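Structure incoming, see below.
Here the complex is missing a single protein chain, while all its other protein chains stay put.
Should a chain be cited, it is by its letter among A and B, assigned in written order, with residues numbered from 1 in that chain.
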Amino acid sequence: MKKTTVTKFLRKFFPYILVIAAFFICQSMIAAGTMPRTTKSLLIPVCVYIVMAVSLNLTVGISGELSLGHAGFMSIGAFTGIVIAAYARQALGVPETVQLLFAIIAGGIMAGIMGVLIGIPVLRLQGDYLAIVTLAFGEIIRNVLNCIYISLDGKVLHFSFNRPDLPGKLLFRGPTGATGVSRIATFTAGFLLVLFTLFVVINLIHSRSGRAIMAIRDNKIAAEACGLDVTKYRMMAFVTSAALAGMGGALFGLNYSTLVPANFSFNASILILVYVVLGGIGNITGSIIAATVLYVLPEELRAFADYRMLVYAVVLIAVMLITNNQSIKNFLETLRERSREKSEKKGGEAA
Amino acid sequence: MTMFLSNLISGISLGSVYAIIALGYTMVYGIAKMLNFAHGDVIMVGAYICFCCLYNLGLPPVVGVLASMAVCTLLGILIERLAYKPLRQATSLAVLITAIGMSYFLQNLAQMIWGANPKSFQTVIPAGNLTLMGGELKISYVSMVTIAASVVVMVALSLFVGRSKMGRAMRCVSEDKGAAQLMGVNVDLTISVTFAIGSALAAIAGVLMCSAYPTLKPTTGAMPGIKAFTAAVFGGIGSIPGAMLGGILLGVIEILGRAYVSSELGDAFVFAVLILVLLIKPTGLLGKKIHEKV
Partner (left out) sequence: MSETVKRKSDTKMVPFPSRAIVPERDLGKRPVLECSHLGIDFGGLRAVDDFNLTIGKTEIAGLIGPNGAGKTTVFNLLTKVYQPTTGTIMVNGKDTAGMNTVQANKLGLARTFQNIRLFNQMTVEDNVRIGLHNQIPYGMFSGILRLPPYWSGERKQHEKAMDLLSIFHMENLADEKAGSLPYGAQRRLEIVRALATNPSLLLLDEPAAGMNPKETEELMDNIIKIRDQFQIAIMLIEHDMNLVMGICEGICVLNFGKVIAKGTADEIQQNPEVIEAYLGRQREDEE
């Protein structure tokens, strides 16, 4: 009995433990100067992609809606974050940490608002139709961003559609995106954002609302018969996921001096989806590990130069084929059954 | 007026290409119930094969087209056997990710073989225009051939699916795989044939597309692939007439949108129309509504 409480506790807090341990290992390596520069430059993007994968897992794994436009929310967060950070620096004159905080919050709010606007039509659809519409929205966001110009003139922000002739300094110029961004993102901020994301997603899953979201995923008709407001809970998952993606995007945007809307294409959405699926649908720890490994792997494979994406593709296909192989699945299932029988026997003897 | 007509014709021409690609998507979806994301990249492979036949081997255009169809057919069957067949029982997401992996694979393989630099594809169709209405309306031969080819493909495919024994097997498998197997239909063969046909069509689409827009690079197939997938959903995925209608409408909307709404927002306009259609008719223009039995 005591053992199960310990394992339960471990299972529940494992994602946190994992992330905190990884953070301290990285920090001590940086302090000791043993971390290569290339690896160091990957730390912030890895944090961002963990946030992206965990938040997408909320939509795909927990709510069961296949979303192919997650990078769209990321881009909204990124460019909102860049603009707000610049505004906070110039107009408000606050220190960098506060700029970053404002940027992340603003990115989350803007992406959340877009999540509501997009969710209203999208969540009326189901299955592949929902998937294609999220894809469509991702592309629309990128297309529209290509036409937006934002400038900062003293303390006033100017917006225009397709007209670059704005007063003041241009912060964002359509297809050429944002240039000269001050890189204020830090690894610690990334780490805290990952913890925040885990806190929100895990606590949401293990609460009344989270159960409602999962019930709707498992069986919509039965959920309705139990008196659950299907639209409300699907929306809750979708918007939370979008807002978290926006926050991750804001951090991402402030990690590079130049950022263009083309960075957030359909392929970026797919990349995040791959993390989620390979990490295990609905498995938060899996998303964290998959995002880290799959982001770092191609970067570290640069030694293979031309072959690296080819290797990546082959690995991707191989992993899917192996994990879905029926005989391997059966084998694992028998192993699991056996261990369960054993523990049950023990439990029975103890009782 | 002539401006509008000329836009309309180039829209139909582009839409015909989308329609041919969308047919591949929709047939595979109808039968294997999977979104074959690698389909767009088969188009690219088809175009490269044709390119090689014409430039490196100096073969006549017709041979180039036939060779690219043959290679793509084989490629389609190979992809299905190696990557998708082991996943028949797996979740649709697993198959989707595998298809994405296959798409990456084809793109990167093409990049290794042919390089990342764009190749300029010389059209297989004689350049030139048909001049109508006293020189005001010009229709390029490429557009005419594209439209004609798509009509031929559609008629042939309709006859094949509607009349032939294999076509009947396809319709049967798409409705109920298990029952089809019990009735003695060779399900594996039927699925292979579907992939073969879809990929051969992709090769045709690749050659036609690159004749009209002559830049060829490893990612050439990606965007038309997505657009054609959109077209298939637009018309009602799984429905062959739906794919034709969806493809042509999408091409027309895209060209007219670029011409009359905003040249930058052409794609956004296409996707916005798609969303509107799905909101009004959630299963696409010609899709069947499926009731879940309670």
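The rule is simple: a residue touches a chain if its C-beta (ideal position, glycine included) is under 8 Å from a C-beta of that chain, and two chains touch if they have at least 3 such contacts.
Here the structure is a predicted model, which is why all the values come from computation and not from measurement.
K.L.:
Write down which of A:222, A:297 or A:328 is the residue touching the left-out chain.
P.N.:
Candidates A:222, A:297 or A:328; residue touching the omitted chain: A:222.
K.L.:
Among the options A:103, A:166, A:214 or A:242, which residue touches the chain absent from this view?
P.N.:
Checking the options A:103, A:166, A:214 or A:242, the one contacting the hidden chain is A:214.
K.L.:
Which one, A:200, A:274, A:290 or A:316, makes contact with the chain that was left out?
P.N.:
Once the missing chain is taken into account, the touching residue is A:200.
K.L.:
Considering the complete complex, identify which of B:62, B:182, B:280 or B:294 is in touch with the unshown chain.
P.N.:
B:294
K.L.:
What subunit B residues would touch the chain not displayed?
P.N.:
Touching the missing chain: residues 293-294.
K.L.:
Touching the missing chain, which residues of subunit A?
P.N.:
Residues of subunit A in contact with the hidden chain: 199-200, 203-204, 207-212, 214-215, 217-219, 221-230, 236, 282.
In this text, only the chains that are shown with their structure count from here on.
K.L.:
Which part of subunit A faces subunit B closely enough to touch in the complex?
P.N.:
60, 66, 121, 124-126, 128-129, 131-133, 135-137, 139-140, 143-144, 146-147, 162, 221, 266-267, 270, 273-274, 277-278, 281, 306-307, 309-310, 312-314, 316-317, 320-321, 323-326
K.L.:
Could you pull out which subunit B residues touch subunit A in their complex?
P.N.:
The contact residues of subunit B facing subunit A are 29, 35, 83, 86-87, 89-91, 93-94, 96-98, 100-102, 104-105, 107-109, 111-112, 222, 226, 229-230, 233, 237, 262, 264-265, 267-268, 271-272, 274-275, 278-279, 282-284, 292, 294.
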